[in-house]
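Partial complex: the chains shown occupy the same locations as in the complete assembly.
Lettered A, B, C and D in written order, each chain numbered from 1.
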Amino acid sequence: MRLTGRGLRCVRGGREVFADLDFDAVAGEAVAVVGANGAGKTSLLRLIAGLLALAGGSIALEGGDSELTLPEQAHYLGHRDALKPSLSVAENLIFWQQFLGGEPADAQSSLAAVGLGHIAHLPAAYLSAGQRRRLSLARLTAVKRPLWLLDEPTSALDAEGQAMFARLMTAHLESGGLLVAATHTPLGIAARELRIGGAA
Amino acid sequence: MTLGPYASFIVWSYAVCALVVAILIVWVALDYRKQQAKLRALDAAGVSRRSKRNAAEVS
Amino acid sequence: MTALLAMIRRDIKIALRVGGGALIGVLFFLAVVVLMPFAIGPDLALLQRLGPAVLWLGALLASLLTLDRLFMADHEDGSLDLIAMSRTPLEFACAAKALAHWLAAGLPLVVATPVLGLLLNLDGSASLAIAATLLVGTPALTFTGMIGAALAVTLHRGGLLMAVLVLPLSIPVLIFGVAAAGAAITGPVSFGTPFQILCALSLASMVIGPFAAAASLRQGLD
Amino acid sequence: MTLIDLANPTRFLKLTERLLPWLAGLTALLLAIGLAQSALAPDDYQQGATVKIMFVHVPNAWLSMFVWGIMSLSALGTLVWRHPLADVAAKAAAPIGAAFTFLALVTGSLWGRPMWGTYWEWDARLTSMLILFLMYLGLIALWRAVEDPSRAARAAAIFTLVGAINLPIIKFSVDWWNTLHQPASVLRVGGPALDKSFLIPLLVMAIAFSLLFITLHLAAMRNEILRRRVRALQMLQAAEQQGQLRSGAL
């Protein structure tokens, strides 16, 4: 599997963010998108996820499921964590699992994998910043998708959480997945760097 | 005792009062039973005595 | 299908927890019905005549008050991004959300109507007729209101703007709803015709609403 | 507030355990006396036998206001002293107060039909009572909508205090606006202007209903304390399981 972008151009709010960006990501390899604040890392991820319209260029996923569009094969993990405070931790995860189409059986094990097994019954409103982030990460394992688009995934995680997450990413890559992550801190795994906007 | 031409209004007043008061009494009694049953279940599940003291303080 | 059911279940759960349960909807309806005599003045005959209008206004109000957050909440917490990316067509997801909203906010009103009819001095059959018009008419309110809710997300605007967009769309529903209900009470006009039109409006809005809302949401992603 | 000094919920539980049977018995006794007296009371020269409705209408009307007053005091206890028993007292009182208000409205309507020729009239006394009823319902909804009891207690306390403004409006509505409802004839400056043959049964019924309220309130408070104990124990149970899971995972 291979994700390619050619001649990408991004315009937001009438201002050009970047232009003529090319990138490649192959299965089993992590791509770390780096660049200064405001360079366009988040914008690139949202372009790939189909959440922003391309102002130019093209993005293609080769070797994926031909019946599905690119966004349908991707997980997007943004700053906003898509959690409902009034639902419990487990209810939040199970909803996404059912809605995104995973098997309902393994919600509990996904929660345990991110270290939230013991607070599955708490309302999500009670979670700390890192616990919220862990709950979003649980989505990645609860539903299988070949392409992970991650926006600063390690923020708010403690050291143990970062190690846990590095294991998750490694497992995903080893099973032939793709991974594009925007980040300011080291991801904790080997990754090819994609720099946006020069060495700011 | 004769209730005059408006007997039904008087009887209805007293009847509604009796009914609502009865509902209140039944509600309170049933609620008591329910909580007692829950407490017994928790006891049976072995939530320790020490924690019971704490629980009393928390409430 | 699982996906849509999950969506409906989630939205009802949230609506009941955040809004405080279906009872709150009924209570609100009660408050509106009680409010009207104050606004109109204590004239029982007039009240009876305006009864259907009052109940319909209450329903309109309840939907206006709760609809504006229908998509906004999902947009703000990022859920909408994931919904848009999912394998479920956005139109179906929108329809599921609207259905959940109606189940949580519209249905309780319909159920409470016969009781509230008593306060407005309506007799049993009239109350039932009004309840029937509300049953077939309130989905139209929800499904047209949904378009406004989606536009609110696209425009990054809230508050009264949405009400201004939705109100004109709901005028036909209101007209035929009140007409059908009025016909059932006073009876010179036939009940059937406006009622059928009401059904037609509901069906049409159930088709148009999700498409318009989904189209608007797609434009609004950024 | 007789109960505020019983600071400790456990002590409170013990005391109510002993007190409740006596209170219930006394209530039943007084209710029986009151009912007998009201049955034997003479007809009014104006109102005829319908005056008997007074013996249930007026106690219910008084209590509906009195209960909100109690809840206001409890609200102060919640906000100023942050006393958990005050939360419990306020929460337990709300449904009972709503029931009394409902009864005052219903008996008033049933009295109004023969006296005024209508069940309902939008005048100041009746309207303010209806608002009181709506506020009771809103308060109950508020209590039920929030799981965290102390959070609900503080919000409910503020709402209760704001709503207390309605009490003087109900009480004096008959003086401030000319209404259908008759002005105060018992609780007024210059002593009651009611004949003894009506006054005594009315007072007996009023005391009986007050006792009924106290009994029900104590019982409901006991239930509420138990409910919180259950909740706390359930949370401890969850915490214990968490501890086991933690030690298992590490």
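The rule is simple: a contact is a pair of C-beta atoms (placed from the backbone, for glycine too) under 8 Å apart; a residue touches a chain by one contact, two chains touch by 3 or more.
It should be emphasised that the depicted structure is a prediction, and the values quoted were computed from it without experimental measurement.
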| item | value |
| --- | --- |
| Labelled copy-number formula for the complete complex in this structure file | A x2, B x1, C x2, D x1 |
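In this section, only the chains that are shown with their structure count from here on.
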| item | value |
| --- | --- |
| Distance from chain D to chain C - Cα centre to Cα centre, in angstrom | 36 |
| Chain A and chain D, separation of their C-alpha mean positions in angstrom | 56 |
| Sites on chain C touched by chain D in the complex | 19-21, 23-24, 27, 30-31, 34, 37-38, 41-42, 44 |
| Chain C residues within the chain A interface of the complex | 2-3, 5-7, 9-10, 13-14, 17-18, 76-79, 81-88, 221-222 |
| Residue ranges of chain A in contact with chain C within the complex | 12, 46, 49-52, 68, 71-72, 74, 76, 78-84, 86-87, 91, 94-96, 98-101 |
